[in-house]
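Note that this complex is displayed minus one protein chain, with the remaining chains in position.
Each chain carries a letter (A and B) given by its place in the written order, and its residues are counted from 1.
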Amino acid sequence: MKIYNGKINLESKNQIEFMDITDKVHEIIDNSGIRDGQVTVFSTHTTMGVVINHNETMLIQDFMRVLYRIVPVEDHYSHDLFELRNSAVRSDGRSNGHSHAKSMLIGVSEVIPIIKGKMILGNRQSIFAVEFDGSRKRDIAVQVIGE
Amino acid sequence: MKIYNGKINLESKNQIEFMDITDKVHEIIDNSGIRDGQVTVFSTHTTMGVVINHNETMLIQDFMRVLYRIVPVEDHYSHDLFELRNSAVRSDGRSNGHSHAKSMLIGVSEVIPIIKGKMILGNRQSIFAVEFDGSRKRDIAVQVIGE
Partner (left out) sequence: MKIYNGKINLESKNQIEFMDITDKVHEIIDNSGIRDGQVTVFSTHTTMGVVINHNETMLIQDFMRVLYRIVPVEDHYSHDLFELRNSAVRSDGRSNGHSHAKSMLIGVSEVIPIIKGKMILGNRQSIFAVEFDGSRKRDIAVQVIGE
């Protein structure tokens, strides 16, 4: 059994942003030398998520609209008071209670089986690190386990 | 360490459909010979999800209603234009932007620990492959890792 830990550094530009990291995950799997097993993609942040779906520009727009509607930015989040009191408000003054709530709904990890050196993604599946509170510098942990 | 990869072939009949695959996952675990470890259930599709919950007919009806309400079919999805332009529209003319959005919210995988040859599911837990854009032929990847 082999274990290989990699990391992907990202820099988001927008408040919500779907960053396709499929190629970078593949690169880490290649570097690991592991041919059979699984890979865990894990966000160590509380205002991000990990999603596997189709990388199609207009679909991503739909995802954002759905997320903004389910968890609106223009709402009262008690957490925003916490950030105010603790001087943890973003430098641009924006609050992020909504970002945490989006992360709670989407989840921070995905596990993908690897067979013969390749993730078994369907041909329309991409792996996205999803920013809910950009812009920010981020990193995503990628762990490969197998042999 | 042993790794065993199986597959479950499904054919959905309805637009949204909860397909109980618990027995089929158990069968793959039995075939793997692995007694201790974990199983990953992974959908390789972008308009499906994987859910673990109670297989009770009326509850499933509730799940569908909640999903239809959170992500309505009768809404404008930009992705539907993409499909039109690319002649990727379903043969029945239905659009599926909503199906992708439901998949994003539910997620495409679950990992379940295995102890002494059995998944540690609670006695009311079933594993569902959830169709969000049926009817279609589908397959679900099942990977057993352990010893």
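Throughout what follows, a contact is a pair of C-beta atoms (placed from the backbone, for glycine too) under 8 Å apart; a residue touches a chain by one contact, two chains touch by 3 or more.
All of these numbers come straight from a predicted model, not from anything done at the bench.
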Touch criterion as defined above, residue of B:V25, B:I106, B:A129 or B:V144 at the omitted chain: B:I106
Interface residues of chain A (partner: the chain not displayed): 1, 3, 5, 40, 42, 44-46, 70-71, 77-79, 81-82, 97, 100-101, 103-105, 107-109, 111, 141, 143, 145
Absent-chain interface as seen on chain B, which is shown: 1, 36-38, 51-54, 56-59, 61-63, 66, 70, 105-107, 110-113, 115, 120-122, 124-125, 145-147
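We take it that only the chains that are shown with their structure count from here on.
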Centre distance in Å when chain A and chain B are each reduced to the mean of their C-alpha atoms: 21
